[in-house]
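Quick one: this structure, given as structure tokens, is what I'll be asking you about.
The other protein chains are all here in position, but one chain of the complex has been omitted.
So, subunit A:
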Amino acid sequence: MTIRTLRDYGQHYRPRMACLKNVEVFVVEMQDPKSGVKGADQKLNVTIIPHVINGQDILAWIVTKMKVTTEEAQAFGTMLVAYGYIYPLQNHRKLVLVPDSTLYRFQTPYFWPVQKWPAEDIDYAIYLARRNIRKKGMLEPYEQQHYDNLHKWMNPKWDFIVMQATEQYKANKERKKPDRVVLDCQERAYWIVHRPPVLTFDVVRRTNIFLTQALMRSAVKSSVSLTAFVKFVTTHHNHDPFLTTPVPSNPWITDSDEFWQLNSRSVDIPTKLSVERWVLSFWELISDPRGRVDFKLFLKKEHSAENMAFYEAAEEMRWGAASAIPEKSQFIFNTFLKPGAPRWINIDGRTMGLTVKGLVVPHRYVLDAAQTHIFLLMKKDTFYRYLKSPVHKDMQKRALVPAPHVFTDAQLEANVRNRNPGVSPILQWQQEEEEKAAAAVAARPIDVKAMVATNKLDRK
């Protein structure tokens, strides 16, 4: 008695089943008469069914063979049933492994999901013929080449090939459109990998250019880069919520969002953990919105806020809309780069020259050189001065160490009921944009004439 699982025998490819080769080896071992799972004849209704195995034995065999826990073996066993290597005798709709006396049998290899046969020329010819029918003669040039070649040397079999192709084409039409598209993609990808287009000279040239460039690029010794990974992990250990319990508590566990509130952008006093993280690197400092606020405060005291302002403006241009580029580049030039600009940035002559020249025909990367220069300046100099500054030292002292939450069961239940919906990101974004606009107005240079005109400087 064999139970079939629906399969389309017309299409022999089975892409993306590389892993199943290993599964097959495993299943073959399971069926070994000496060392495999013990089977017996079983009487079911009136018939006697040979080679029947039960769920418990299967599970025990997997546990011993793979040296895993029962839970894992259970999951793997269920996979074997789900993929059709083993099938249940009674409840054939429920494809799971039940670890008791439920009866199963091994499926015959002909019905295994993976195609063991290598990509046959005949299969490829059928595929191309079918594609030809569907696309009404419009094949890719390399496909056309393959097709012509196959047609030449497979001529006697051609009628058979066309017949198969037509059959499959008709069968395909009966499927739902999305399924058809999906299968088509799978099949196409399979043949691209197994029957790749013949390499033309420009493809080989491209490879050569790539390899030459790779040789020119300097790589780092493994000892250096791997030590850097270990260092990164060690320094960030305390900040990883999966390794160190966050204080006051992880919002997902206690349903209290205080952790997020204490680390938000607009909080007055940041947590000690945040401040420690800012010290790790300049990038960490400006990636944390609260950290950036602190850094800007320091820059304001130092009267060197134009560097950060330029960096932010350049970032906005780089990642912004294409239509805004001419306007932004003009603004940046007038504010930061032209001689006598109100917020003139101090970069070396060569970079300045290149940047100004590039701004004649602005594109989004025109400020890259200047931006990198300013970023490195802030990273290597300003950042260290910030760390030694009273602004930062004061913040370190004042930083909070929130006490860890201790909730009773009743309180936890209450937390679940009263989960804070928080502020919608859309509202927060609007708020931030308003703040930015206000800051931009405040940073604009004071126009003395305008002030006199509106009598603001009038001392009377």
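As a working rule, contacts are C-beta pairs under 8 Å (C-beta built on N, C-alpha and C of every residue); 3 or more make two chains touch, one makes a residue touch a chain; residues count from 1.
By definition in this document, contacts and distances are computed from a predicted model.
J.: Choose one: "Guanine nucleotide binding protein (G protein), beta 5b", "thioredoxin-disulfide reductase (NADPH)", "Glutamyl-tRNA(Gln) amidotransferase subunit C, mitochondrial" or "Trafficking protein particle complex subunit 2-like isoform X1". The correct choice is the protein name in UniProt for the chain not shown.
T.: For the chain missing from the view, the UniProt record says "Guanine nucleotide binding protein (G protein), beta 5b".
J.: Looking at the whole complex, which of A:40, A:138, A:163 or A:193 touches the chain that is not displayed?
T.: Residue touching the chain left out of view: A:193.
J.: Among the options A:246, A:270 or A:291, which residue touches the chain absent from this view?
T.: Of all options in A:246, A:270 or A:291, contact with the hidden chain holds for A:246.
J.: Applying the definition given at the start, please give the residues of subunit A touching the unseen chain.
T.: Within subunit A, the residues that touch the unshown chain are 4-8, 15-20, 22-23, 26, 66-68, 71-72, 75-76, 78-79, 84, 113, 178-179, 181-183, 185-186, 189, 192-193, 196, 199-215, 217, 219-230, 232-234, 236-237, 239-243, 245-246, 250-255, 257, 259-260, 263, 282-283, 315-316, 319-323, 364-365, 368, 372, 375, 409, 412, 416, 419-422, 424-429.
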